[in-house]
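Every protein chain but one is kept in place in this view of the complex.
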Amino acid sequence: MRTLIKDGTVVTATDTVSADVWIDGDTVVGVCHPSLRKTFAAEREIDATGKLVLPGGVDVHTHLDMPFMGTSSRDDFQTGTIAAAHGGTTCLVDFAIQGRGQSLRAGLDAWHAKAEGKAAIDYGFHMIMADVNPQSLAEMKTLAAEGVTSYKLFTAYPGALYSDDGQILRAMQQAAELGALVSLHAENGIAINVLIEQAVARGEVAPRFHAATRPEISEAEATHRALCLAEIAGAPVYIVHLTASRALEQIVAFRDRGLSVYAETCPQYLFCCTDDIAKPDFEGAKYVCSPPMRPKAMQADLWRGLRTGHVQVVATDHCPFDFKGQKDMGREVFTKIPNGMPAIETRLHLLWDGGVREGRITPSRFVDIVATAPAKLFGLYPKKGTVAVGSDADLVVWDPERKQSLRARDLHMRVDYSPYEGRTTQGAPTHVLSRGNVIVENGKFLGKAGAGRYLRRAAFRAL
Amino acid sequence: MRTLIKDGTVVTATDTVSADVWIDGDTVVGVCHPSLRKTFAAEREIDATGKLVLPGGVDVHTHLDMPFMGTSSRDDFQTGTIAAAHGGTTCLVDFAIQGRGQSLRAGLDAWHAKAEGKAAIDYGFHMIMADVNPQSLAEMKTLAAEGVTSYKLFTAYPGALYSDDGQILRAMQQAAELGALVSLHAENGIAINVLIEQAVARGEVAPRFHAATRPEISEAEATHRALCLAEIAGAPVYIVHLTASRALEQIVAFRDRGLSVYAETCPQYLFCCTDDIAKPDFEGAKYVCSPPMRPKAMQADLWRGLRTGHVQVVATDHCPFDFKGQKDMGREVFTKIPNGMPAIETRLHLLWDGGVREGRITPSRFVDIVATAPAKLFGLYPKKGTVAVGSDADLVVWDPERKQSLRARDLHMRVDYSPYEGRTTQGAPTHVLSRGNVIVENGKFLGKAGAGRYLRRAAFRAL
Amino acid sequence: MRTLIKDGTVVTATDTVSADVWIDGDTVVGVCHPSLRKTFAAEREIDATGKLVLPGGVDVHTHLDMPFMGTSSRDDFQTGTIAAAHGGTTCLVDFAIQGRGQSLRAGLDAWHAKAEGKAAIDYGFHMIMADVNPQSLAEMKTLAAEGVTSYKLFTAYPGALYSDDGQILRAMQQAAELGALVSLHAENGIAINVLIEQAVARGEVAPRFHAATRPEISEAEATHRALCLAEIAGAPVYIVHLTASRALEQIVAFRDRGLSVYAETCPQYLFCCTDDIAKPDFEGAKYVCSPPMRPKAMQADLWRGLRTGHVQVVATDHCPFDFKGQKDMGREVFTKIPNGMPAIETRLHLLWDGGVREGRITPSRFVDIVATAPAKLFGLYPKKGTVAVGSDADLVVWDPERKQSLRARDLHMRVDYSPYEGRTTQGAPTHVLSRGNVIVENGKFLGKAGAGRYLRRAAFRAL
Partner (left out) sequence: MRTLIKDGTVVTATDTVSADVWIDGDTVVGVCHPSLRKTFAAEREIDATGKLVLPGGVDVHTHLDMPFMGTSSRDDFQTGTIAAAHGGTTCLVDFAIQGRGQSLRAGLDAWHAKAEGKAAIDYGFHMIMADVNPQSLAEMKTLAAEGVTSYKLFTAYPGALYSDDGQILRAMQQAAELGALVSLHAENGIAINVLIEQAVARGEVAPRFHAATRPEISEAEATHRALCLAEIAGAPVYIVHLTASRALEQIVAFRDRGLSVYAETCPQYLFCCTDDIAKPDFEGAKYVCSPPMRPKAMQADLWRGLRTGHVQVVATDHCPFDFKGQKDMGREVFTKIPNGMPAIETRLHLLWDGGVREGRITPSRFVDIVATAPAKLFGLYPKKGTVAVGSDADLVVWDPERKQSLRARDLHMRVDYSPYEGRTTQGAPTHVLSRGNVIVENGKFLGKAGAGRYLRRAAFRAL
């Protein structure tokens, strides 16, 4: 079937063009002047007059159906991907997890099983390596060949997901060999555990002490360490969910020296802060995630990082837990609050409203941050992440005037609260296409669970 | 006339796409999959199989037919623009000069007269302000309305082109008001004149003392000063021909703080160095330009700046003087050597060969540096600087295998030497199109003098 | 006459020792354990039990009897040096001024005449060069031989004290040759004049606009410029009255690279701020000086600079003008307010109270900042600036418990207001000795005008 999106303004990471977009089946086949319409024919037309035509959002940091702290993130691959689609995201990369003492293969298979038949949009997997050893290092080669070309390690969570510096170095060396990218959750978990133990002993158990015991410096430290290990390994590195100004300074310093160093932040760090986690009546628990909320003043530094290109990606770290029944497991002590926040649906709304409309970033930079750069970094480009001939027709018709309530009840994520309850943003999708199919139209889901396909991702290439 | 460039790989600053480019008259009307060919028809086809389709080069720093030091740069708008076209450059912005005690208008008119009927490619004018005063400040408004939206000032050349810091500040304030961009030749000319006087008094008169008397620090100093004045004025600023590592450090520091600060370097600073200016038998005079040649080690810093995006543009500062009859005016003392080098034709060859082929920059970054970024910064985009629907069909079919000798006799610039005599580069245009017309094909000029049009440039917008 | 200061704690820039200090005539001849008292004999004893014995303060930045803006600073060499003595300062270096078109000699002679027969403490002269030309450059050699081994230049005050960058460079080169030190008033006076003209045109005439038109960046710019010129000249440089955080960053950067770069700040920048200059009813005029008051937050940066050693000296820039009859010349417009504040008497009180007592600096660092470092930098050491055998017995017995009111009427400076009216500090001298003579005892002046001697200062040596 041939589809025409006509009279819109096509925005890529570099260009803004008044043009029609022609789709044949699942692929973009032309970006053309309206004068060419006479020679073509379309079975279906979408009128994008006054609207933008953007590449679908690419969310490279999600945790769907993830067991954590004795419970599981609420959204599975069905509810989570449908919510993502509502928000204009047409592709995600979720984190498969290797269990301690288990193979990467076992973890990957488990996540394939979670996604299959459920995902409404295309998806790939990063692999969390919780047990770096000769076997799992060898397995990286097999998995990379299957399109798992990124591996996440943790300097946080000792005893669980934590890897020591030797394990990180070895994984980076192997990744460099394979053309894979290592990403890091960079907080000094060992030091943090000391601070947590001491805080709890002092009776500091409210949610806000979750933030107090994970200080900015512990993130700056681990970030610098990750960058140094990457430099030793001769490997690129990607820091997930960067939040701290001083961690950003490390990124800037290494980037300015020309190293392949990348950073992602998340909407919650751009729009929430320590004021939120300090809310009374345990409301702060809604904002418990790791790294934690930071002082409001750091938001400006993150925005500057996005503007200057030192931060390349905004992903979600979507990992929702209900306030009732999950977050409240930690009423006695913050250490028992499941870490994570819902974000998969509202990323583009927030970034457009708070970023483009506030004049902090241009529309092209917006596209780069939410789609192009993550697609390029994680081997999805050019299939995903841009509007170009030959690319998948994962597209969003974006109405800059359309408003969206961020109340929990107006959203589609399976979670009983919204961190932005009461906030309305401006700028929202009218149509969302996944490989040529309209899966959301004016807020109505038209796709189907299981239509999403697994994406074999290509090797890492520097931006 | 409809033209089809088929089966090439279209490269923009962000995308690399196998696609046909359709041109209608002077405009790109479609970037399409070959499958759409059946519905279209073209009167002319260019086979780009195995080749790249790039936006034509945009050279925002040329001095054609410029009186300087008692002589004139050799290339006029006819010979210079034809040479540019041979090198894949389809648009340039030359510097009109206000005379001391004269109006901007007079200077601009003079340059219009130089260009009219001669230019083979499209062109615009920056205005060099040699006399900032209430009248010339007021004139900026008129000229900006005529498309002169950039103004160059000098901290160098006291008594000639030099402006004091108050004049610079006022011009920046006015530019910020008008949406114009001030660019700076940033060397501390007053300090340099002291060093020159002292060197000459010591009998240090050979060409290499031209470099010795314009030390790196004098450029770092003036660069910092220009950035500070821009920050006071709340204006963007563009540093032309940046050469010194420490000047680059200043750029990096201000950019990392989020300011609208831009830098250009030139091929001669990437490929030549103080070793060249020290060549015996007065050969060094061929490399006398300002800022001067720097130690070879600084080249790596400039390349890093280009890779990290802290340097956005490579332009030429094309200002050729014959070795015989012009450069040799300074055989007695370097101060009489006309400052300038030929570069307008070889920019893309050198950048591709030394940049892309050497793995220092990607093809997309190449396109950005030689075309997209300069077009955006100087109000030429989207007409110039990209391959997109609605843009002028200023295009280059680039053969990455084609070789080009850089001997003077194999080039088209009107000058009796080449700084790169004996060097052969790989990567060269097979076809160069100006607004849809093929003006160079396989090394043969098919265009005509006078076909180039004056470009009214738009207001400055931040990258 | 032999004098014994017994049972005190002698503090130098490095040591803190319980010891007697023995003085013979005008010289310290022993620092000894009390057990040696039996073998010595003293004609006069000062009991320093519970007190500190410090070197007398060295104030290297004063403007006594200085014509400025159509009036003169109120304190002459008699009233000023007596006030200094009351505050524990036993030596100062005042600024002799070369008139435009005049010789250095004429300026120096004029200042000798002002001081002779009046000064109650020893003094030297810096020379302000208002007219750098071949003659005055040559004169530097003669004057240096007479002990004038420091020269001040201005990037501020165009048309008056201003030197251009070539003049500054030449003076620095000559100074380096002679072993002299160039100090700089580092504000970009040309840019500031533009801002002033524009502010006044907008009707911004109140005292606070004095600060607004001399922004932090204009100081950072001129500081960087001065440091660059010094680096070109291969000369050390001393930045007087540094106030701006970003200027300090420049100092830090050059110092960390190992250059001989020094900075001084003044009490008014550590204890007053833009809140003061914004006081209503023209009270702000009391705080008009240049560089101007800065935001309160910058004080912490200056204190950190003093602690880390990046700022070596606190001097006063003492230049008092009466509120009535002088400051009020500028009621119509801030440009007519004489720039300057009284400070010569209260420097040690403020630094001890706000520095040592607040835990910001140690007693040894206090001694270094107010006495040792300035004496060393300006060729007064070891005669002045320390407590050591062979040094002049310029000593202060300092009672850390003694309180001092900073009301104008409780002080001795000839000026009708105090910037610190109502403030009481703790820590004050009980005895002040000038070359062995007690000139102040418990607040009573015992010295005499004319007893102070001109000091031929030695060549500059790096700290």
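All chains are identified by letter, namely A, B and C, in their written order; residue positions are counted from 1 within each chain.
Going forward, contacts are C-beta pairs under 8 Å (C-beta built on N, C-alpha and C of every residue); 3 or more make two chains touch, one makes a residue touch a chain.
What you see is a predicted model, and the numbers here were worked out from it, not measured in a lab.
Partners of the chain left out, restricted to shown chains and counted across the full complex, are A, C. Remark: the omitted chain is touched by one listed residue; of A:T12, A:T149 or A:N188 this is A:N188. Only one of the listed residues, C:T386, C:Q404 or C:T430, touches the absent chain: C:T386. Of the candidate positions C:R105, C:R307, C:R331 or C:R423, contact with the unshown chain belongs to C:R307. When the whole complex is considered, the residue among A:M1, A:A160 or A:I232 that touches the unshown chain is A:I232. In the complete complex, the residue from C:K152, C:H241, C:R255 or C:R453 that touches the missing chain is C:R255.
The chain not displayed touches subunit C at residues 10, 12-19, 22, 24, 27, 29-33, 35-36, 39-40, 252, 255-258, 304, 307-310, 362, 368, 372, 382, 386, 388-391, 462. Taking the complete complex into account, residues 164-166, 169-170, 188, 190-191, 193-195, 215, 217-218, 220-221, 224-225, 228-229, 231-232 of subunit A touch the chain not shown.
Convention: only the chains that are shown with their structure count from here on.
One inter-chain figure worth recording: subunit A and subunit B are separated by 40 Å, centre to centre, where each centre is the mean of the chain's CA atoms. A straight line joining the Cα centres of subunit A and subunit C is 58 Å long.
A straight line joining the Cα centres of subunit B and subunit C is 51 Å long.
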